[in-house]
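The other protein chains are all here in position, but one chain of the complex has been omitted.
Our next item is subunit A:
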């Protein structure tokens, strides 16, 4: 009897567990429902518990926002944009009401109708008036409607190790402004020996394509252009692209100033820079704090120059809204994004709070605002700066001369093709640039045939 009881008890427990699992698998929904006029919205961007200061600041912001907006409750989730889980979360009703995106995402999300149209509610976002129009355009669809808000931006520049510059007899306050100067500097830094690499670049997981696009922009070219009929065409078989490949080839094979290990991606290069074994690489200003924090370096060790040449690639991040959201949730989400991320009036309070922590204040970017808002933010940053802003003057001084261009349509697919080109040049001494670019041109044209 005893064993029968045990069997029955285990059967009941198993049935309960099975039912629970089934229920858990079928549950879903994007945030809590509304009750008594209070709207609860789920948002992501909450820093992980390991980043104690950032997380505390975020949680304080949530409290302050809820106090000033009694009808809105924030359900904050960790995480940013993860393409690997995005579709599953959307399909399963788990996507946040307000979700974080990189500038490479909106075009595809808009094309696939995976973001809500927020155009009717923009009159409630006065802060947008001073946000740079080029950044707002990233979130506009072909139909002219708006699907998200930018909250951060960067443009590719040249991050360099000031100590290695000095050791190599280069002036760290006068970094290269052309690719020829980059080549000369890379040779001198490599000559220091002991495994020091003058210049490194990415060539894996689409990051090579992303950087080759920046190279081509900097040399006056484009990856794709739109003709009068609105159709996109690849423009890879160009002088600028040939020059870019020739420069890379010469540094890799003639000068041997790019090291022998290739197929690198962001963490590899940051590690080289953090170890003091790399002279220069292409990156946005946000890379400097990453290197400083991750490898326990000092801000003084690094400088930032503008992109060599005449143009650079710009990117950034922002927030979009769940396409299944009701208007009340979209309005609440807009209020949150505006209050937290597009609020120059809060800048003083934010910087004052962050000044004593390891959160960097005074990097040249993000640089979202024009007009009065832009001036306010810059003045506050200068007042509370805790990073050596003079090290970034080569970046800010030339920024007016360097045009910022956005990424091409279907960017990730194009980057896959250009990754191959970058890899070929950096891993095959006899790579044929003509053939590579002609082949890439055909492949990118096929990809662009589906672009809006």
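Brief remarks on what is shown
Going forward, a contact is a pair of C-beta atoms (placed from the backbone, for glycine too) under 8 Å apart; a residue touches a chain by one contact, two chains touch by 3 or more; residues count from 1.
The rule is simple: contacts and distances are computed from a predicted model.
In the listed set "Spore germination protein", "Kinase A inhibitor", "Carbohydrate ABC transporter permease" or "Outer membrane lipoprotein-sorting protein", the entry agreeing with the UniProt name of the missing subunit chain is "Carbohydrate ABC transporter permease".
Among A:44, A:262, A:287 or A:365, the one in contact with the hidden chain is A:262. Contact with the chain not shown here comes from a single listed residue; of A:40, A:119, A:184 or A:205, that residue is A:205. The missing chain, though absent from the display, is touched by one residue of A:52, A:294, A:390 or A:446; that residue is A:446.
Of the candidate positions A:79, A:220, A:276 or A:323, contact with the hidden chain is made by A:323. Listed for subunit A, the residues touching the missing chain in the whole complex are 7-8, 10-11, 14-15, 17-18, 21-22, 25, 83-84, 86-87, 90-91, 108, 112-114, 195, 203-206, 259-263, 265, 323-324, 412-413, 416, 419-420, 423-424, 426-428, 443, 446.
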